[in-house]
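What you see is the complex with one protein chain gone and the rest in place.
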Amino acid sequence: MFFWFSQVIKENNEGLNNNMLNNSYYYGMAWFIFSEVMFFFAFFLALGYIRMFAVPWLGGEGEKGIANMLWPGFEAHWPLMITPDQAAFPGPAEEMSLGTAYSHGGLAGVLGWIPLYNTVLLLTSSVTVHIAHIGLKNGNRKQFNLWLAITLVLGYAFVALQAYEYYEAYTHMGLTLKTGVYGTTFFMLTGFHGFHVCLGAIILTVMLIRGLKGHFSHDDQFGFEAGSWYWHFVDVVWICLVDFVYVM
Amino acid sequence: MKSISRVTRKFIYALLFLAPTSVFSEASDYNMPVGVTEVSKEIFDLHMLIMWICVWIGVVVFGIMFYSLFKYRKSAGAKASKIDDHFWLEITWTVAATLILVGMAIPSTTVMINAYDDREGDINIMVTGYQWKWQYKYLEDDISFFSNLATSQEQIDNDIPKGEFYLSEVDEPLVIPINKRIRFLITGNDVIHSWWVPDFAVKQDAVPGFINTAWTNVPKPGIYRGACTELCGIKHAFMPVVVRAVEQEEYDAWVVEKIALAEAEKLLNEKVWTKAELVERGEGVYLKNCVACHQTNGQGLPPVFPALVGSEIVMRDKTRNIEILMEGVRGAAMQSFANQLSEVDMASVITYTRQSWSNGKNGDGEIIIPQEIVDYKNKVDL
Partner (left out) sequence: MSTIVETHDDHGHHGPAKGLTRWLYTTNHKDIGTLYLWFSFLMLFIGGAMAMVIRAELFEPGLQIVQPEFFNQMTTNHGLIMVFGVIMPAFVGLANWMIPMQIGAPDMALPRLNNLSFWLLPMAFGILISTLFMPAGGPNFGWTFYAPLSTTYAPDTVTFFIFSVHVMGASSILGSINIITTILNMRAPGMTLMKMPLFVWSWLITAYLLIAVMPVLAGTVTMMLMDIHFGTSFFDAAGGGDPVLFQHIFWFFGHPEVYIMILPAFGIVSHIIETFSRKPIFGYSSMVYALTSIAVLSFVVWAHHMFTVGMPLAGELFFMYSTMLIAIPTGVKVFNWVATMFRGSISFETPMLFAIAFVSLFTIGGFSGLMLAIVPADFQYHDTYFVVAHFHYVLVPGSLFGIIAGVYYWLPKWTGNMYDETLGKLHFWLSFFSVNLTFFPMHFVGLAGMPRRYPDYALQFADFNAIVSVGAFIFGFTQLLLLFIVIKSIRTGKKASDEVWEDTKDWGLEWTLDSPPPYHSFTVQPEVK
């Protein structure tokens, strides 16, 4: 893969790629991102199903609530702190939602709520990458390099905060992958998102290096644009995540 | 070997099942059973209706197609027209297809609403799928038992001739009274199974952790046979369903007898058991409950099913041996037998495995008496 990409970059620099090929890259990237969207969709679907059907049914609510016979005493709440079978899947001690942050610490609680900062970081970075793009379009190399670098700093800060959040979850909050379906969906969704942020950051880092080397021009910038699309995509996923995982 | 002519005859009959259905007996070899309940009859009629509609559409479409193939064949000098669309014709057939579908949807919805009825029954029975047997628990009466395949391994292995009800016979069928609304609460213990009795048109998946409901009301006494229809592992084909529908009086008598038997079983706990008695009883329990996995010779089917012969646990670790039988192994096919076997059966089967094959002479040879199981249960309850 690495060789393949560097080959493409080399050819590109030699001006071998014609317009049609370049167009193909754009299409390719767009559809690739679509496939990533569908990957996340599967996990959101799972989360939705679990919250709307599985957990309420297990807790005795809804049309299939009779399942509660098998789990006497289990009640459906989200976030799921007490699982149907506590022996097999001991529920978490604490969770991550905005509601809880607020009810525990009021405004201060909300201000200490990591996802808030993560949201700010990621949203800002989407703006900065756009500014970098404008710079590139106008042929302003300095602007491009500078804002891309800022984007990257924001991105890595996000990753660091996310890692810190996981650390807290595992060491202090008793929230792990094994704590039932809340931990399961929380870590899987945020985890895959985090993984994609890392990927996006790596792509953009490569672009920064290429930028510093003087690659790209205002009408030849596919690599960078692909990276920035990816970055926006990661941002959109995060917004869904905050809504469905942390807030609702 | 079967005679070829019989096979052909059957094939031709089957093709002809396009003929009026009343001609056929209820237990047809090539069509859906009409069944005995109201719902199963409705479903049968629905099935025939839809099939007939499809057949007629087929006749028309294929008719036109084969007519064209014949009439416009090139070898007969046909010249191709250049017409390649016709707006109204296309609209017409689209609308026609839609109308036919609406015509199918209406009776289907009616039957569906009828079949799907979640009210409580006169009798409510919990049906639990296990790898690979069914448990029936009567929620009103304190009755619970397992239903295992009764066909012998020799028949399956073609060592002896097969009986009439090969693979559709069980040691203890589900018993229900006729003309009562019976509601089934269906669930699974390990993997997903599916409980099916064609004559009642009841098929519901047994999903572990959840409960599905189904109901029936059988007007006619008889023995009704069904099967597990969800792939559930090696013995998926070997966990049939058999239901015996009986008159109310017979049912009541059966309930009384069942309860008395359970009482008698309890009393056995007090009895003083000798080793030989335990081993003898244990062999029966073993053959019924354990051979599916650990095999008659105790060698199991490694790597999935461990051998009991020479097992450290079975030979020397009595505590763990009881525990494994009572709790099962989470995530493996080895399930908890605590609710499946009475204390006596539990004690005797463990004793049997500790005494049989070479285990008796190589191991510590300890026996287990029912009281130990009772003690274990009490301890865990605390």
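The letters A and B name the chains in turn, as written, and every chain counts its residues from 1.
Quick note on the criterion: contacts are C-beta pairs under 8 Å (C-beta built on N, C-alpha and C of every residue); 3 or more make two chains touch, one makes a residue touch a chain.
Computed from a predicted structure; not experimentally measured.
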Residue touching the undisplayed chain, where the options are B:155, B:269, B:299 or B:336: B:155
Residue in contact with the excluded chain [from A:177, A:209 or A:248]: A:177
Touch list for chain B against the chain that is not drawn: 2, 6-7, 10-11, 14, 17, 28-33, 39, 42-43, 46-47, 50-51, 54, 57-58, 61-62, 64-65, 68-69, 72-75, 78-86, 89-90, 93-94, 97-98, 101, 104-105, 108-109, 111-113, 115-116, 131, 155-158, 162, 164-168, 190-192, 194, 196, 198, 201-205, 207-210, 212-213, 226-238, 301, 303-304, 331-333
For chain A, residues in touch with the removed chain: 1-4, 7-8, 11, 16, 20-21, 23-25, 27-28, 31-32, 34-39, 41-43, 45-46, 49-50, 53-55, 57-58, 62-64, 67, 70-71, 80, 83-85, 88-89, 176-184, 187-188
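To be clear about the criterion, only the chains that are shown with their structure count from here on.
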Mean-CA-position distance for chain B and chain A (Å): 45
Residue ranges of chain B touching chain A (in the complex, touch as defined): 118, 185, 187, 209-213, 330
Chain B partner contacts - residues on chain A that touch it in the complex: 57-58, 63-64, 66-67, 69-71, 84, 88
